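Comments concern the structure below.
With one protein chain withheld, the remaining protein chains of the complex are depicted in position.
Every chain is named by a letter (A and B) in the order it is written, and numbering of its residues begins at 1.
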């Protein structure tokens, strides 16, 4: 068996943290294939991790095991969980990191309690290596998920912000992510969008809806349905983040 | 078959983009070996991507498939191409990204038109995942390149800047890349260099030609023939970029 283990953390890439996790995985299952999604989730930003994971997990082969570690509560009594869905498994701290997945899938949640699958000497500060990586490596060898612990129902689900109708003509939505290119990802899905509308953000109006980036003039702001399934605000060959001076979690108004 | 697929993009590493590309590749060919060259090409900088790819492709095993995605025209009518050379294949948008390769190799260029090898549902904004990664994965399984589309001759070749003789004693050249250490890579090759010469840049003269870095005093500026085959301006244990306050594409004068 040669499963894939995909990693997503807020560890950054300058320290030994990611290397140590990979070493721990390969020490248990030398034949697994490790793929980095990202290690640059903003420190402790559980919802950013949740969004990023949701945007790409379906692109991976069935049976891929996702290990997602953004874990401000490491060492405390927060639980560690294994979540099974139809085609994938997720291993993460029980702090809401998988909330976006919970909203899209039929899930089964197990609490990781069987210490036989942890490192022999679990540190208080590095469960990424000593708990999550080790469990993932054992799971990739074909261990039955039920061996890791019992099913629970009281896991943490952070309800992600949804667009809110605030008048006949207005829906208030949120900027939930800003990507590397400075594109602003809203939480508006295609089904939220009326036939004609514009967006208001930071005193600016954006009313051009495009189907691809290269339709615009350089630095022109426009709307586009992005690859994560949400409406985005973008600027051709420029950063909408900088042009509009927008922060994450900022509100945006849809007006018909 | 267990080919290598090497990736080069301007996607950065904080989002789900690279993970999604790798997931898409592994979903088609789980046994391929994926290697990151870099994902930190400056956004939309096609020529920087071209330089970086040219500087390392020959170090890879024969049959490696290079997927290079710096693609401001994604979703528009710009073509997507597969370029065959004697020992390697390249998959990229048709926007000049492979220009440095075109100048060094005997090439055959195919347009990627056969949608059977794309994702079932091609997004308008993420051809890296839905077109380029999928085609590379199919190619790595041994599909004949001719299956992907027909040969074309009207692909885009951006003539890269060459040093220009501007007087009996002077050649004008360009800074075509600045690396992580602040070394300035010019477009002067060994064959462009007279026996004795110096460089002028930003009012400074550099006239010491070294064969390795550690020959100099700390922060001393010197010239060196770099590992990419071009003359570089460097400073021992310091950044020539900062010491000289140089930008990419800036001119440099060779004086005999």
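Just so it is clear, contacts are C-beta pairs under 8 Å (C-beta built on N, C-alpha and C of every residue); 3 or more make two chains touch, one makes a residue touch a chain.
These numbers were taken from a predicted model, which means no experiment stands behind them.
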item: Sole residue of B:64, B:99 or B:123 that reaches the chain not shown, by the stated touch rule; value: B:64
item: Absent chain, residues of chain A that touch it; value: 11-20, 22-24, 26-27, 30, 34, 43-44, 72-76, 78, 123-126, 129
item: Footprint left on chain B by the chain that the document does not show; value: 2, 4, 6, 8, 13, 33, 35-41, 52-53, 55-57, 59-61, 64, 179-181, 211-215, 224-228, 236-237
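What we mean here is this: only the chains that are shown with their structure count from here on.
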item: Copies chain A and chain B - rotation angle from C-alpha fit, nearest 5 degrees; value: 120
item: Distance from the mean Cα position of chain B to that of chain A, given in whole angstrom; value: 31
